[in-house]
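A protein chain is absent from this complex, but the other protein chains hold their places.
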Amino acid sequence: MEFFDRFAVPHPSPLIYASMVAIALTLIAVVIGITYFKKWGYLWREWLTTVDHKRIGMMYIISALLMLFRGGVDGIMMRLQTAVPENSFLDAQHYNEVFTTHGIVMIIFMAMAFIIGMMNIVVPLQIGARDVAFPRLNAISFWLYFAGAMLFNVSFVIGGSPDAGWTNYFPLAGTDFSQSVGVNYYMWALQISGLGTLMTGINFIVTILKMRAPGMTLMKMPMFTWSALITNVIIVFAFPVLTIALLMGTLDRQFGTHFFASTNGGMDMLWANLFWVWGHPEVYILILPAFGIYSEVIATFSQRNLYGYKSMVGSMVLISFMSFLVWVHHFFTMGHGPLVNGIFSITTMAIAVPTGIKIFNWLLTMWKGKIRFTVPMLYSIGFIPLFTIGGVTGVMLAIASADYQYHNTMFLVAHFHNVIIPGVVFAMLAGLTYWWPKVFGFMLNERIGKWGFWFLSIGFCLAFFPMYITGLDGQARRMYTYSEETGFGPLNLLSFFGAGLMAIAFILIVFNIYYSFRNSPRNVGQDPWNARSLEWATHNPVPEYNFAVTPVVNSSEAFWDSKKNGHNLFPDKFEKIHMPNNSGVPVIMAGFFFIFGFSFVFSIWIGVILAALGIFGCMAYRTFENDHGRYISVEEIKETEKKYGGAK
Amino acid sequence: MKELFPAKQVMGFVSSLLLTVVALCVYFLDMSFEVGMTILLVTAFIQAALQLVFFMHAGESSDKKAIYTNVYYGIAIALVTVFGTLLTLIWGYM
Amino acid sequence: MKLDKSQPLEYGTHQNQMNILGFWIFLGAEIMLFGTLFASFFTLENGVGSGPTGADVFEITPVVLETIILLTSSFTIGLATHAMRINNKKATLVFLGITLLLGLSFLSVEIYEFIHYYHVGLTLQTSAFSAILLTTLGTHGAHVTFGLFWGLFIFLQIKKRGFTPETTNKSFIFSLYWHFLDVVWIFIFSFIYLKGLM
Partner (left out) sequence: MKLKLAFISFAILLTTFLAGCEPLLVLDPKGPQAETTANVIWISIITMAVIVIVVISLLIFMIYKYRASKQGEDYEPPHIEGNPLVETIIVAIPVLIVIFLSIVSVKSTYEVETVPEGYENQEPLVIYAASSNWKWHFSYPEQDIETLNYVFIPTNRPVEFRLYSYGPITSFWIPQLAGQKYAMADMVTKINLVAETPGDYVGRNANFSGEGFAENTFTATALSNEEFDKWIDEIHSTAEPLTEEQFNKLLKPGHLGQMTFTGTHLDFAPAPEGEHAGHHHGDESEDETNTEHEDHSNH
C-alpha cells in the first residue's frame, strides 16, 4: 500500500482535480482528433522525426507558449491569493507548490525554450547555413527538453509538485522537510532538460564557428548570431555545474548521503553556492539572446546600421566571462564576512558597465534614423526604459549592506521580473513578430499586436512596480498570506489587476496568431520589413534547404548591402544539396529518458534499469548506423525556386 | 615496428611517468603542506599540458584557436569556481 | 561528401572537423563538470563527521597502480591514433584492444578500492566527505565504463569497415575522450589522494 501512496496527489483540492480532468480531456481530444484526421503518419514523418532546424525551432516555441500559459496561470493564482489580506483561495502548501513551479516553468521550460527555439530558427539562416552542425543532436536536445518539461508537469497530477522554491535550498528541500516526491521531480526534470540544453550549446557553437557563409568573418556576423554564440558559450560552461548539483541533491534525497544535510559534515550552504554558480550565468543565458533580438529589430526599424558594432560584441564577451564572477550576490546574507560580500558586490556592479554600453548603443542606433513604430519596434522601445529601471534596481541590490534589507523581499521579486519580462519576454514577442513571416510566409496583425503590447506593458508596470514599495515596507517574498495591519493590501490588489492585464495581453497575442492565420494575406514577398541581415535574402517561408545557393557575404548587413549597393549575394550556380535524413531515434530515446526520470523519481529501480538499457541501446544503434544523408537534386531545387516565383 | 612508436609520444609517456614519481615524493618524503601543494600543482598542470599537446594534438587543426580558447576558458572558469567556492564557504568567513 | 586529401582522414570532411571541434567543446564542459566536483570536494573534505578521514582510508599501492595503468592506456590510445594515421589497421586494433584491457583493469582496481572502503567503514552514507569522495571517483569511473563500451563499438566498426572517414573520426574522438579521462585522473591522484595522504 505504501508503494502506491506515493503516487497519490498529496495535496488534493478541487482546483487540482479540475485541472486533472481538463488535462485528461484535452489529451483524449487531441488523440481522437489526430486519429480521426489520420494525421499520425504525418505527425511522425514531418514533426516527431524531423531534424530540420526550423521545425525544431517551431516545436520549441510552441512548447514555450504552452509553458508560458502554465506558468502564467501559476502567476495569476499567486497574485489572486495575495490580492487581499488573509485570503483563503489557496492554502500555504498549495501556494508553495504554485510559486515553485511558476519559477521553474518560466525560467527553464518557457524562457530557455523560447530563446533556444529562436536561435534554432534564426541562426542558421543568418549565417547562410543549410542546418545546424549536428541536426540529429539538435533533435535529441529538443526531445530531451520536452521529456524534462513533461516530467515536470506530471508532478502536478502524480505524486505532488516540488514545494521548496525554485532555488530549492537544502535542508528545506531534503527529505526531512519535503517528504513528497516533488523535489525528486525537480531534480530529474531539470537534469534531463539540462542535458538537452548542454547539447544545444555545443551544437550552436560549432554551427556558428564552422558553418558561416563564405566571407562572413566573426566580425561580420549579425548581432543576434553573436549573442547566440556567447549565450551558448555560457551554457556549455554553466550547465555542468547544475548537473553536479542536481546529482548531489538526488543522492541526498534518494540515497541518504549527507552533502547538504546539517549532520555528518554536510553543508547546506554548498547547494546555494552551486545553484547560483549555475544560476547567475543562467540569467545571462536568458538575456543575451534578447539583446541580440533588440539589436536586429532596432537597427531594422530605425533603418540604420547598428551603432558601435564592436563595442556591442566586446561588451557581450565581457559579460560572458563576468557572469561567472558574481554569483555570491544571491546570498550576501549567508553570513560571509564583509570582505567576501565587498568583492562580489563590486564585480556585480561592474557588469552594469557593459550592459550600459549596450543601452546607449541602441539609443544611438535610433539617432539620425527613420523610426517606424511596428510591433517588434514597440517592444524594443518599451524595453529600454523598463529594462533600465530593472537594471538600476539590480545595481541597488548589488550594494551588499542594502541587500540585507532587500533580500528575500518583494523588492527583489520586482527587480528580477523587471529585467526578465521587458528583457526576455518582450524580446521573444518582438522576435516572434519580426521573424514570423520568415517561417510562415504571412504577417501577424499589427493592430492586435499593438493592443497586446500596450496591455502587456501597462499590466507589467501595474503588477510589478508596487512590489518595490511593499518590499521596502517589509513584505517578504513567498508569503502566502499577510495580515490587514501590515498595510500591504492595496498595493497587492493593484498587482493583481496588473497581472490580469498581462493575462489579457497573452490572450490577445495568441488570438493574433489565430486571426492572422485566417486573415493575413499570403505571399508577403521576400522582404516585408525592409530588413538588413542575411536571413531575409531567402524566401518566405523558408524552403527546406534554406538557401538554394550558398550566399557570399561581405558585411554584417549583407542583405542590406545587396539591396543598396548591388552586392551579388549568390554568384554561384545551383548544385545538388546534401541534407540529413530524418530519424526516430531522438524521440524514442527521449521517451526512454522520460521513463528513466519517472522511475527514478519513485525509486522504481527495475524501470530505471530498463530505461537506461533503452537509452544505451539508442546510442549503440546510432554508432553502428550507416547514414550518409540524402541529396536534393538540381531539378528539384529549380522546381521549388520556381514555385516561389523566380530563381534566386 | 619502430614506426609504431613515434619519439614524441614515447617521450610524453616517459615524462608523465617521471612526473608521477615526482608527485609521489610528497607522500614518501617529509615536507610542509605548502611545499607539497606546490609540487602537486606543478606536476599536475604539466602533466595535463603534456596530454593536451603530445597526445591530444590540440594544436594541429585549423580550429586550434577555438580549441585553445575553449580549453583556457574552461580552465579559467573552473578555477574561478573552485577558488570562489572556497573563498565563499571556507576562507572568507569572519 | 567532399574529401580533403591533404589532412588525416579523421579531419577529411567538413562534418568530421565539426565533430572534432564539437567534442573539444564538450570536453570544455567536462572540465567544468569535474571542476565543480573538485570545488565540492575541497569544501566538504573536512566534513568527516564521525567517519574516517582520507588519510585513514587511502592506500597508496592501488592508487599508484591505477595511475600507472591509466597513464599507460593513455599512451597506447595515442599509439592507436598514430597507427591509424600511418594506415596500419592491425596495429590500430591491437593498441585499441590493449587500451580497453587496461581500462578494464583500471576499473577492477577501482572496484577493489571501493570494496576496501566499504570494509573500513566508508560508504556513500558515512559522511559528507565519503559522499563527495565516492561521487567524484564514481563519476570518473562511470566515464571510464562508458568509454569501454564506446571503445568496444569503435573496435568492432574498424574491424568490420576498415578506415573510413567515419570510423577514423570516431576513433580519434574516442582517443580525445580517453586522454581527457587520464587528465582528470591526474588531478584526482594529486589533489584527492596525495593531498589527503600528505
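Going by the order they are written in, the chains are A, B and C; count residues from 1 in each one.
Everything below uses one rule, namely that a contact is a pair of C-beta atoms (placed from the backbone, for glycine too) under 8 Å apart; a residue touches a chain by one contact, two chains touch by 3 or more.
Treat the numbers as computed from the prediction; the structure is a model and nothing was measured.
Interface note: of A:Gly165, A:Pro528 or A:Pro541, the residue touching the hidden chain in the full complex is A:Gly165.
Although one chain is not drawn, the whole complex shows that of A:Ile158, A:Ala402, A:Ile604 or A:Ala620 it is A:Ala402 that touches it. Only one residue from A:Gly215, A:Gly487 or A:Pro541 touches the chain missing from this view: A:Gly487.
Residue A:Val392 is the one among A:Val317, A:Val392 or A:Leu610 that touches the chain not shown.
Residues touching the missing chain, restricted to chain A, are 92-93, 96, 163-165, 169, 171-172, 176-178, 262-263, 265-269, 272, 302-305, 307-311, 331, 333-335, 337-338, 341-342, 345-346, 349-350, 352-353, 356-357, 359-361, 363-364, 366-373, 378, 381-382, 384-386, 388-389, 392-393, 395-396, 398-405, 407-409, 457-458, 461-462, 465-466, 468-469, 472-474, 476-482, 487, 491, 494 (touch as defined at the top).
In the analysis below, only the chains that are shown with their structure count from here on.
Between A-B and A-C, more contacting C-beta pairs join the chains of A-C. Centre-to-centre separation between chain A and chain B, using Cα means, comes to 37 Å. One finds 34 Å separating the Cα centroids of chain A and chain C.
Residue positions of chain A touching 2 or more other chains: 209-210, 237, 241, 267, 270, 273-274, 277.
Chain C has residues 17, 21, 25, 28-29, 32, 35-36, 39-40, 43 in contact with two or more other chains. Within the complex formed with chain C, the chain A residues making contact are 133-134, 198, 201-203, 205-206, 209-211, 236-241, 243-245, 247-248, 251, 255-259, 261, 263-267, 270, 273-274, 277, 578, 616, 620, 623-624, 626, 628. On the side of chain B, the complex with chain C involves touching residues 3-6, 9, 12-13, 16-17, 20, 23-24, 26-27, 33, 36-37, 40-41, 43-44, 47-48, 51-52, 54-58, 61-63, 66-67, 70-71, 73-75, 77-79, 81-82, 85-86, 89-90.
Interface of chain C with chain B (complex): residues 7, 11, 17, 20-21, 24-25, 27-29, 31-32, 34-36, 38-40, 42-43, 60, 64, 67-68, 71-72, 74-75, 77-79, 81-83, 86, 88, 91, 175-176, 179-180, 182-183, 186-187, 189-191, 194-195, 197-198.
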